[in-house]
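All protein chains but one are shown at their positions in the complex.
Moving on to subunit A:
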Amino acid sequence: MRVVAGSVLPPLTIELTPTVVISTALATRDFTPVHHDPAIAKAQGSKDIFLNILTTMGLVERYVSDWAGPDARFRGIKVKLGVPAYAGDTLTFSGTVATVGENEAVVEVTGSVSLGPHVTASAVIMHGFGESPADLPPPRA
């Protein structure tokens, strides 16, 4: 994989159906009612059920790895949440390669919904320019 600073990732759009919001919350084992029970979410002042933060992180990982390919290895992901991503909305990711080191690249990602930016994130990936460090499993053939 060849990347340079400033490379732009192709966008990714995800329709946030209730099925997506709920199936991801449960796959992350987050049973907090605001992620699956509209009545409780509304009683808290929310418009509807909304994505849990671990799903937001998982989708950031998917977005970056869809682009970076199976050889990439994540060293870290940071996310900062903005507006909630409610069921019924559409989440659109965009991303840019911020820096490229000898072995690592930093990718900056924004995920936006109709209310504005839902997440700003940065991911550090090993992009396979050099040898994989011994403590990372090699990519599967």
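Following the convention adopted for this analysis, a contact is a pair of C-beta atoms (placed from the backbone, for glycine too) under 8 Å apart; a residue touches a chain by one contact, two chains touch by 3 or more; residues count from 1.
FYI, contacts and distances are computed from a predicted model.
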**Message:** There's a gap in the complex where one chain should be. From "Biopolymer transport protein ExbD", "Urea ABC transporter permease subunit UrtB", "DNA-binding protein" or "RNA polymerase sigma-70 factor (Sigma-E family)", what does UniProt name that chain?
**Reply:** "DNA-binding protein"
**Item:** subunit A residues touching the omitted chain (full complex)
**Value:** 14, 20, 23-24, 26-32, 34, 43-45, 47, 52-55, 57-62, 65-66, 70, 73-84, 114-116, 135-137, 139-140
